[in-house]
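Apart from one protein chain that is not included, each protein chain of the complex appears where it belongs.
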């Protein structure tokens, strides 16, 4: 039965349209809804709207429901509309009158807001951890091939000398650069909307600071209408940061797809990472990397799904759940796939060296003239007349001689390792903070 | 087992990433895959690559599988990757050696292409039928209130006299305007890709005209590489046309949401079409219309999910399935929801008449001066000094006097009814053509 | 001075925000606005709201303004807001009282609608002509290399035997496939909105059929509110069809970028089509093709700029002008760039032949076994054990043997040439129809 049931049945078509897709997505939010309910109930107790005994029985029932949610058996159906309804209904079934008190001073509007923020915080922690793992695999790859020369390309053409080490570590560093926007997305989601109700608070002395603190939030989201209007913004911040990560991953994917062609032949992956053709017996396709490229576009386009609306809560916002949850899944899986590819890539030293042909060194030759005092633009024009003259010389020596910060001879791999480690610590601390708040809430029923 | 199985197991993570989401979507394509297989097998028979007995046994097994698909029991799992694999596997299990012949001269690439086009054609027929139904409901609404005056708004402000009849029929006519792009999307999907194989055809005398004709296509999609590169374009054409339909529906939704506010109070819907609030006892929300508005944005953004790629088949294309299938579902449901709202809207004659205040007639007053010979711009400036002077006069007479084509006194509702009817005939004929081809294929096993 | 000037000055910031960008875009619409004004004035004359003398003097002034517009000297400034204001202002300056009559029975809302449709029809004709030119260049390229073998790729890996002829003609055919949606976009824009006024018509006996016919439209856009609500839809139809064309062009661009790398080395373009690096003397970059790829994404994203709004005219719609006009420019230029590249591509026969290595023929070998009676799946698995065994045999013979429709031995280049020719005729006829209507309007002042 719906919470707002008033003695009439909603037309089945309308019920289907409003609830079918939503109920399915809500399964992922179940644990977070229960966390929020625990904090809300405890706060109601603190202001005298629940007795201690009521709190104890609600606490017990919610913890049971949490176990069911974690086991995946707590699934809202269409008639129940959403996870919020399911949980109030369950409480009332299990506890009678007491269950009917849980919704005092809240609305499904602030409930779904808090669910999504709790979900988003956890999701961002997982993404950050998977970034660290993928970066470690790439760093390991960079260490294996730190001194393996490879052409560097711009405009898809041979440009200057590069190395496998530079290439692999650059992808690791790019991923780590995303930590800035991930952390911002975390902060944006780290304010507690509970107490904002339907968007206008409630004429009850709800203690918003307490609820926020019980759930490990940095603070309540001040101004009740701002909190309500923020629906979609926290989700957007997550999807936007994931879009940038996918952009990095798609460059990695695209590079590997290119380097593994017959024409490049720079590297290989084992068949276990390939799929085949139903028609052509010889094919070993790196389909997962193509899908990674395709899903990047999917997530990029999801950024535009957050529509502009009048302030106050509107049901349009339901449409933000799917892009949020799907993009988190896609990005987590994609990071794991990138890591496994990085671990298994093996480069063909001979092929990559052979590809380091003399035109790669045209700029070096211009700089040789510069050192002798020729102005750069003149040196450039002189070399341009015969850009492929001479050979590359000693590739290893050349790699080592590029000692400018971040160049092939000065990749800073140890600093990169340290950077990964520091990020792990930071995100672990974020995770611990939330976990310990939630554990207290679950453990301590008084 | 995968069709391309070569004695090694794909890493589970890769299998999950490549196949999990795809296998789920493929359930919707199952009947179309079997239609395509029937046509392909029959063509192979006609060129001697299957014997008549082989054809008869394959035909029988495919028809059985079709019944299972229609019953919803034919679901690919992740290990089987996709519907194509499932069906070849089933044929081989049921028929032995003969099953292993079905894939002669085709690839999963042209198979999925044909599945999607067969799906798209059917989906477009359903959309067109639902447009007709929604347009009929709106037309009916227009007939009920043909002579009910209502303010017309521009920039959200009262502009000129309008009528409920004009408003309702305008939404019907807008929906019908979409038939042009629906029909174009149909034509784009009405060419048979079978025989293009992996993108380069096959060194076999495949009769592409025959296969096309057996499946009721207008023609084969000429140039095998063009056919393969068209993946994503047929889907895009569908999604693009649905985006325009949703844009129309979202305007209808937005209007109704506005007109049903306390402030406007122009119309009401029965509670059966409303949902409530978990917190506020008085609320009757038109949530379905808000979701319609939100889903419009979802489909609009899906247009951007079709990425640019090198020619030839790539797995990125898998990502086009979900937007296609989801947008078809959303649009069909949304049309039905719009129809049911149109059927149940009741207008408050008194309120809408009362809202027809004198400023609505400022332009009429300027035209009165024009008729007396004052140049329009002078008349405009004269009226602008006291735009709300006088009253609206006899509203009914005014409505009837706007006799220009498509105006309140000349809505052309009968012509609109005829237009709906003609579209029904056209789409019914498209549907019949395909159905009769498929029925022949199923019935006639020789 | 603004048309709606009522004795107060708009705040400069607001004027800048509303008009600066719009006035600039309106320069492109000037001729179309004058065409529409000619038709509107003539219709007013036919219903007695202008005298014949007034019509003659308005006609003369408008034709003068048209020459100025074509010379590019008719540019609205910010104070005048838009092209509509500029033209009424000019008429009043040049003709006095008569000029103040031009706006009788119309609004800038239906004026901008008609301008955009007139613009869109012309733009679509130009796009179609440029498609034909690009397709001709590609067809010519296909003829030059009809029998030059080349590997066909799927998943960026060598798949099966293809030919330069197949590759080049496939891009021509893909472009031609877009004619279906171009024609639909034309039809969608081929209905005359004049007479719809601000969205609710006018209490005047405007002859909408006459105006439509004078401007060469197929018919008036029936239902005045539908016409107004269609703002954005005609533009969308254009941008959507251009997005598909750009998708095709980006595949061509991406292929050429790949085939011209050192690693592929399949073809070259002359330096005149390349740009260089400011740093690296040896570089010849195909920058224009990269930009083509980038602009594809630009136009794809422009599809989402058409927002959902309440019905009736709103100023948000102004934002649809820029994507329309920019995407038309980009697509026309891109088609010309593609044509010039196609004309100048030269293939290295030796390199492409050498790339046709034995694994390309694994499927052929499986089919050889099929012909001998081995079921395909068994043949596939047998070949998979040594997919690169044997050699490709006589490549020329193999190319010619692929005689299935649209395959390398049966490309249908003459049919393609005929298809281009037929499209040229169709679009020329559309163009002629409009031109002759407009010429009559200009020539015939009675």
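In this document, chain identifiers A, B and C correspond to the written order of the chains, with residue numbering beginning at 1 in each.
Note that in this section a contact is a pair of C-beta atoms (placed from the backbone, for glycine too) under 8 Å apart; a residue touches a chain by one contact, two chains touch by 3 or more.
These numbers come from a predicted model, not from an experiment.
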Give the residue, chosen from B:27, B:218, B:355 or B:442, that touches the chain omitted from the document. B:355
Selected from B:50, B:159 or B:194 as touching the chain missing from the view: B:159
Only one of C:98, C:256 or C:273 touches the unshown chain, namely C:273
Filtering A:68, A:209, A:349 or A:428 for touch with the omitted chain leaves A:209
Hey, which chain C residues sit against the chain that's not shown? 2-6, 8-11, 13-14, 16-18, 81, 84-85, 88, 103, 106-109, 197-198, 271-281, 283, 285, 287-288, 290-291, 293-298, 300-307, 314-319, 322, 333-334, 336-337, 340
Footprint left on chain A by the chain that the document does not show: 3-4, 6, 49, 88, 92, 97-105, 109, 152-156, 159-162, 166-167, 169-171, 173-174, 177, 180-181, 183-184, 187-188, 195-209, 220-227, 229-230, 232-233, 236-237, 240, 243-244, 246-248, 250-252, 254-255, 258, 293, 296-297, 300-301, 303-304, 306, 308-315, 363-364, 367, 370, 375-378, 380-381, 384, 398, 401-408, 411-412, 415-416
So which bits of chain B touch the chain we can't see? 154-160, 257-258, 260-264, 277, 279-287, 290, 304, 307-308, 355, 357, 359, 362-363, 366, 380-381, 383-384, 387-388
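Following the convention adopted for this analysis, only the chains that are shown with their structure count from here on.
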Taking each chain's centre as the mean of its C-alpha atoms, give the chain farthest from chain A. C
Please work out the Cα centroid separation of chain A and chain B, and write it as a whole number of Å. 33
Using Cα averages as centroids, what's the distance between chain B and chain C in whole Å? 24
Contacts with 2+ other chains: residues of chain B: 3-4, 6, 88, 103, 109, 197-198, 293, 296-297, 300-301, 303-304, 306, 314-315
